[in-house]
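Complex shown without one protein chain; remaining protein chains in place.
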Amino acid sequence: MQKPRIDFGSLAIPLLSVTVALFFGGILVYIQNINPITAYTALFTTAFGSWEGIATTLAKATPLILSGLAVAIGLRAGLFNIGAQGQLISGALASAWAGYALDLPTLIHIPVAILFGAFFGALVGFIAGALKAYRGVHEVITTIMLNSIVIALADFLASRPFKEPDQPLTRTPAIQESARIPDFLGLPFGFFIAVAIAYGMWWFLGNTTSGFRIETVGKNKSAAWYAGMPVKLTVVMAMVAGGAIAGIAGAIETQSIVGRFEPAFNAGLGFDGITVALLARANPLGVIPAAILIGGMRASGSTMQFEAGVAPELVDLLLAMILFFVTAPLLARLLRKKESGVTLTSGWGN
Amino acid sequence: MKVTTTKIVTLLSIAVFVYFYMQNDLVTTSVVYSAIPLALPLALAAMVGVLCERTGIVNIGIEGTMLVSAFTAFFVAAIFEDTVTGLVAGVLTGIVVGLLLAVMSVTWKMDQIIAGVIINILAAGLTSFLYRQGYSIPTTLPQFDITWLAGIPILGPILNFHGPITYFGIFFIFALWFALYKTPWGLRSRSVGEHPSSADTAGVSVTKLRYLNVTIGGAVGGLAGSYLALEWVGIFERGFTAGKGFTALAIMIFGRWNPLGAFAAAIFFGLAQAMTNQLMIDEVINIPQQFINMLPYVLTIVVLAFAAGKVRPPAAEGQPYEKEKV
Partner (left out) sequence: MTSLLEIKDVTKKFGSVVANDRISLEVKPGEIVALLGENGAGKSTLVKAVFGLVRPDSGEIKVKGESLSFGDTAGAIRRGVGMVHQHFQLVPVMSVTENIILGDEPRRAGFISMKKARAEVLSLVEKYGLEVDPDAIVEDLPVGTAQRVEILKALRKDVDLLILDEPTAVLTPQETDELLQVLRNLASKGVGILFITHKLREVIAVADRIVVLRGGKLAGVTTPKESDESDLAQMMVGRAVVLEVDKGAAKPGSVALEVKDLRVRDDRKLEAVKGISLQVHSGEILGVAGVEGNGQRELVEAICAMRSREGGEVIVAGKPLADMRPKQAHLAGVSHIPEDREKDGLVSAYSIADNLVLNRFDQPPYARGWIRDLNAVDENGATLVKTFDIRTPSHRNPASSLSGGNRQKVVVARELSQNLPVVVAAQPTRGVDVGSIEFIHKQLISARDNGAAVLLVSAELDEVLSLADRVAVISGGKIVATVDAEGADRNYIGRLMAGLKE
């Protein structure tokens, strides 16, 4: 069995990307007459400077790890799963419903609600995967479309059939205590679940036959077919797995933090998952530090506004720039490295 | 006469139109009229797709292009208090984005899907960060009342009274079709998208042509974004483009990468929305708002599910061209 190894060579680009992005972000902040050092210090000390801060960071990192994994497993199969957002929302709603509608003892209620989340996330992933495998529709479009469809559908469900009665807001009733995921040693338990899943995926890809299939399909579909692998089924499997994991992300968010389903709750968690996955080069273990970094940035966004006067949307911009520098071959050329980037199948009808 | 799907669909559409027109000419006219502003941004965005993909570059970043162009068009118009300046700014922004995509795809040879997604995320991040409340543009672009156009029976009221980008856009679509199939530029562009090494060995510069077409595509995307902000509604919000850039890709595929085909598909989408709106007003159907919002997205998926597997995209699209690997 392989042991995890850190390839320091391939850390260079992600690290450099973050640095360069922070630099350019700093310039934009400076133009607005704000001291970038103050802003960034506020950012990082809030995220990592105190026990409370770390707990918040890890709580924010949890759904990022999971949605990053959802995108990553797609990438390994040669797919670009932009639908983590929609899959996450389906999972969140499903788990919220299981949380308030079912009456079960705690030990059972928590996993059941999570499983509901996983199932519905997997369902959305399945639609995209099946359309790609059997109808040749490119998953980038279907997942983006499905994101919007799921958002609209969830909004509808939370405002009518699943709505919390006797109040005007669009949201489901609060989940029962028995479905809430407690903290563990002051840290969100969900974080440990996420890390466990990350290790699980790493092990799965490297040591199982199904994992080998996913990797092979991602690298050379024809060779995979020649080798007797069921290519279409593998594609669907990867999307279903990704969807399930994103669904779990939604479930954990609901059960640890929000306590119910509110449509606006999770702006962009799924998209940050893309940044996480690409920053980690689709490596399941790399997803963990990437998610913690981005989680930290998200966690302290509002403090940055409070202490330095910078809009929290700066974080959106910083993340976009990090993504740009990670994927564009600019830095690789500067470092004269061979680009071992993630390659996807491009074009339609594959 | 060969019986083709195109001919059948055309005849059916005319028949349906005539039927409704006879029932109630006013409402039918207004529905078809209102379909055009809904269809136009989709059609223009689809033209961006056609331009890029025919030359071999997959452009997922149309959404981002439109978003950031709409943003620039709106805020420049507001700050300089002149809508036309805003329009120019919007198109220029589109050109810049086009150039960026060209650099990423052609020179850096990045995976084009990732390049497009990055453009979208960068656009969303930038516009989100720079957005400020409380701005407004002096006026939307005017709607032209063209007398001779209005005089045409039946079609007149439908085609009349639209804004400059609409008319230019329609002209552009036909011009693009003509250029693509009847000019040397068109033949060469298509060959670059189908089999770039053949073009290269025939002395055509693959790189130059791809740069040119992707940049023009950017300009058209900028035009589409400017249309949304300046001609259609005259506002800008975060997330303003709402997926139109992706629906445009479905339209492009449905239209088989042919400008006229894509135009027809865009009109189809526009009509679907216009008709649904009318049915809601008439209270013929009563669907929750969320399902109306879902309509274009569901339609996109359905269209692709039936069309995508069966159509042939330009053969070399999505693959960076490397000379020495001929």
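We call the chains A and B, going by the order they appear; numbering starts again at 1 in every chain.
Here, a contact is a pair of C-beta atoms (placed from the backbone, for glycine too) under 8 Å apart; a residue touches a chain by one contact, two chains touch by 3 or more.
If you're wondering where the values come from, they're calculated on a predicted model, not measured in any experiment.
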Contact with the hidden chain (one of B:199, B:229 or B:271): B:199
Absent chain, residues of chain A that touch it: 1-2, 207-210, 212, 216, 219-220, 222-229
Footprint left on chain B by the chain that the document does not show: 182-184, 187-188, 190-191, 194-195, 197-204, 312, 315, 323-324, 326
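FYI, only the chains that are shown with their structure count from here on.
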In the complex with chain A, residue positions of chain B that touch it: 58, 60, 104, 108-115, 117-118, 121-122, 124-126, 128-129, 131, 242-243, 246, 249-250, 253, 288, 290-291, 293-294, 297-298, 300-301, 304-306, 308-309, 311-313, 317-319
Partner chain B, residues of chain A touching it in the complex: 28, 80, 82, 131, 134-138, 140-142, 144-146, 148-149, 152-153, 155-156, 159-160, 271, 274-275, 278, 311, 313-314, 316-317, 319-321, 323-324, 327-330, 341-349
